[in-house]
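Take this structure first; my questions come after.
One protein chain is absent from this view; the other protein chains keep their places.
Let's look at chain A:
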Amino acid sequence: MEREMAADSQTPVEFTMEELCQPPLEAKSEVTNKLLDLQWKMGMAVSSDNCRSLKSPYVALMLKVADQSGQITNKSFEMTIPQFQHFFKQLKEMAAVIETV
């Protein structure tokens, strides 16, 4: 049975490995969350308790997302530079497709 996406719940849904291999998204009629804001920063990790000297750049994003009831959740995550570039590329692809529709 297909797992419902986080359309009507306020908290993100957790997945097991099996569920992650499920077929694509279902858009419910009172769909999904709306993106209200995106904040970003770029930083460089210079040291940690594992590695005294680092030079490891990263991009951190925070998405402010509102569900149908207006409840706002913040999702923060970070990416390495290659991961960010891949992320950006995918969004650009999306933008290119939406132009043609």
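Simple rule for what comes next: a contact is a pair of C-beta atoms (placed from the backbone, for glycine too) under 8 Å apart; a residue touches a chain by one contact, two chains touch by 3 or more; residues count from 1.
In this text, contacts and distances are computed from a predicted model.
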item: Undepicted complex member, UniProt protein name, chosen from "Small ribosomal subunit protein uS9m", "COMM domain containing 9", "Auxin-responsive protein" or "Eukaryotic translation initiation factor 3 subunit G"; value: "COMM domain containing 9"
item: Contact footprint on chain A, counting only the chain that is left out; value: 5-7, 12-15, 20, 24-25, 27, 29, 31-35, 38, 40, 42, 45, 48-54, 56-60, 63, 65, 73, 75-79, 81, 83-85, 87-88, 90-92, 94-95, 97-98, 101
